[in-house]
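Of the protein chains in this complex, all but one are displayed in their positions.
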Amino acid sequence: MQVSIDGVNPARSPWQRFSSWLDRERVLGPVLVAPAVILLVVLIAYPFGVALFLAVSDRVIAKADSGAFIGLANFTKLMRDSIFRQTVVNTLNYALVSVLFKLVLGMLMALVLNEITIFKNFFRGILLLPWIVPTSLSALGWLWMFDSQYSIFNRILLSAGIIDQKIIWLGTGLWAMLSVQIVNIWRGIPFFGISLLAGLQAIPQDLYEAAEIDGASSWQRFWQITTPLLMPVTVVVTLFSIVQTFADFQIVYVLTRGGPINSTHLFATLAHQVAILGGKLGEGAAISLFMFPVLVIAVVLQLRYLQRL
Amino acid sequence: MSKKISRRDFLRFGALGGASVVATACAPQVIEKTIEVTKEVQVEVEKTVIVKEEVEKLITATPAPVQTFPDGTKLSMKLRAAFIPQANEILSALIKDWGARSNVQVEVDIVSMNDLQTIAATAAETGAGPDIVELNQNSAHLFAEKLADISDVCEDLGSRFGGWHEVGKQACIVDGKWLAMPRFLAAHAMNYREDTLGQVGYATPPKTWDEMLDLGKKLKDAGLPPIGLPLGHAVGDGNNFTYSLLWSFGGKEVEEDGKTVAINSPETAAALDFVRELYQVMLPDTVSWDDASNNRAFLGGEVSVTNNAASIWATARTAAPDIFAVTNHFPYPEGPKGAVLYGELMSQCVFSYTKNLDAAKALLAYLNEQAQYEPWSIAGYSFLYPLLKDYEFGALMPWNTQPKLAAFKGVAGLVHLPGYPSSAGRPASEAFAKWIVLDMFAKAATGEATPDVIAWAEEQLVSIYGA
Partner (left out) sequence: MKSSKRSQRLVKSITVYLGLAFFVIIMLFPFYWMLITSVKPDSELYSKTQPPLIVLKPTLQHYIYLFKNTPFSIWLRNSLMVSTISTAISLVVGTIAAYSLARLRFRGAQPIATGIFISYLVPTTLLFLPLAYVIRSLGLYDKPIALILTYPTFLIPFCTWLLMGYFKGIPKELEECATVDGATRFQAFRMIVLPISLPGLVSAGLFAFTLSWNEFIYALTLVQSNSVKTLPVGVVSQLVLADVFFWGSLMAAALLGSVPIAFIYSFFLEYYVKGMTAGAVKG
């Protein structure tokens, strides 16, 4: 029987009529996308609206008569606050440095994983471990490794004679920031590695063979074939990582709580401190929202790029 | 999680102490000390066992009469974990027992303090969560609108047991009503090593901050483990050190009115200059320390003095027996204004959304009766210091039986909450949560000029108290 998608055959049962009605693009499309939209509206858009409202109010925790509209006062107050300004610098530093290293090392890991032949899946599996272990637990492991007295790194570096005085990893601003970055990078490399590996494997081998016949060196092949063809996946993964790193919470929360002297506070940890521990919900929401424009820019870039492809 | 405490557990508990002391005998120079300690520990362990047997009896044989509640009465509670698993187990067992006899289904969860604050804030804000939560410091003031009035049970206990310490009242009474019941003070003292202090002439530990500095210099010059007082974001120990130092020097963040920021004073400057000098003879790691770091540093023999609850001493017993033998405590030193100390206080509140307020109040009253409070507090080696005055004098309380814990005695009468001398309010909590006082000292210690540091703190405090 020939079924025309738009034609309505009066002889058919109601169910058949319903199913052919459902089969139209402008019906089926919205129907299929509806569950996602409903869930995201109820559980993201609505709470997000509440958060926006909090950010322009003087709401404090558990106080019914607070919550008056105060416009952008929370934001202007933050701009004048030295702890907040330091947090902005910290977050940029944390996110950009971490993402750069994750990208470079993740790329190297992908290149290595693409070449190995023995125990291929085994190595791919175990190198994913840092990404699988819950951050709250691995961060505790790192806390123990950075411990000012028992740091295993210090013990190794000291006995190897590389340093002659122990490093106080979480003690001074610079080292503390570096330490939390190291943990973030360690955790993020496998995601880059495995995603870029996927990208590498999608590149047709004959391109390389042709280039080799033309006498291109392996360096040239990397820059002229691998890099451009890997660009889409690289961009996507990098932007995703920027989003995640900007909003990071657990690593700093476990390792330093923003210290020493606020030198490792990120937007998320400062927001938690101000809103939950300090009780100023409005100000906390404003801190969290500060990062939102950056993230929107990241996503707009990502979408633009993807549409160009 | 809660399980009945068996006699076997008691024995194991006792045996651990004994075994570690025997192990100490390897170091000849401490044998004498060890024999003393062995006796002390034995005495203490015996006493603890007696008390615990009493708990056991209480739980199994002669249950104290309790009120019973209608079927289907439920309570859930989140309490702060003590570092001693035994104390947590006793607590769970007591609650379970009460639940069984009162016909109340109680779910108790004993968790770390960091998570407790997020749980309490979410519960207060959204109106859903556990019925009973243990709050820190003056949180009852923050959540006042969402807390049930439990004045009757608090006042009853107070009238029967010598009254509540002032600090407990400050934390829990809001507008004349008890909105939480003081639970315990994480009592602090200076932890020190008798051996190294003895070597530099401090057989009697220092009494003032000036002597402390002198001690620090001598320890450093002698190449012995130095002083280490936390300057990192350590909620308990770091705040304990820095607020106490500030107040003992006569500095304060705000006037009594709770509005006028008063950090910019010669007293504050003197305290900051002092900490800068002290840091020169301290372990430099201290700027990174969290609450657990000084425990490890002391146990690892890296420092001779640090400020802490009795957790170092208690852990040393098994983890570092040689350190255990020489560990002792002394009260916080005095500054120009004497010893004006900071206290880390926990209280238990009932959220007003509870459906079983009477049961919740009955449970709180039961847990804080002397018969239930004492065994739990004793298991805490003075970390679980009572806020009812009579309980301090209990013959079996650790500071009364164990000479090395005597320094903790009476500390509940000396301590104040953040924001002192103003009464505990929201801005004080915010300044506390933002680490203003602690960071001020950390900045000074690591080299920033005193006027700059004060200006920074003043700017922050004005924005907090002015709002």
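As written, the chain order gives the labels A and B, with residue 1 at the start of each chain.
One rule holds for everything that comes next: a contact is a pair of C-beta atoms (placed from the backbone, for glycine too) under 8 Å apart; a residue touches a chain by one contact, two chains touch by 3 or more.
Computed from a predicted structure; not experimentally measured.
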Candidate in contact with the missing chain, chosen from A:Ala68, A:Val104, A:Ile163 or A:Val296:
A:Val296
Tell me which residue among A:Met79, A:Leu92 or A:Val112 touches the hidden chain in the full complex.
A:Val112
List the chain A residues touching the unshown chain?
1-3, 5, 19-20, 22-23, 25-33, 35-37, 39-40, 42-48, 50-51, 54, 108-109, 111-113, 115-116, 121-138, 140-142, 144-145, 149-150, 152, 155-156, 186, 189-190, 193-195, 197-199, 201-202, 232-233, 236-237, 243, 246-247, 249-250, 267-268, 271-272, 275, 281, 285, 288-289, 291-292, 295-296, 298-299, 302-303, 305-306, 309
Could you please point out the chain B residues that touch the chain left off the display?
1, 76, 78, 80-85, 88, 107, 109-115, 118-119, 122, 125-130, 186, 236-237, 291-292, 294-296, 299-301, 308-309, 311, 315, 318-320, 383
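The rule is short, and it goes like this: only the chains that are shown with their structure count from here on.
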In angstrom, rounded to a whole number, how far apart do the mean CA points of chain A and chain B lie?
38
In the complex formed with chain B, which residues of chain A make contact?
60-64, 77, 80-83, 143, 147-150, 168-172, 176, 256-262, 272-281
Using the touch rule from the top, collect the residues of chain B that touch chain A in their complex.
117-118, 121-122, 124-125, 142-146, 231-233, 235, 284-285, 287-290, 293, 296-297, 300, 302, 426, 429-430, 433-435, 439, 442-443, 446, 456, 459-460, 463
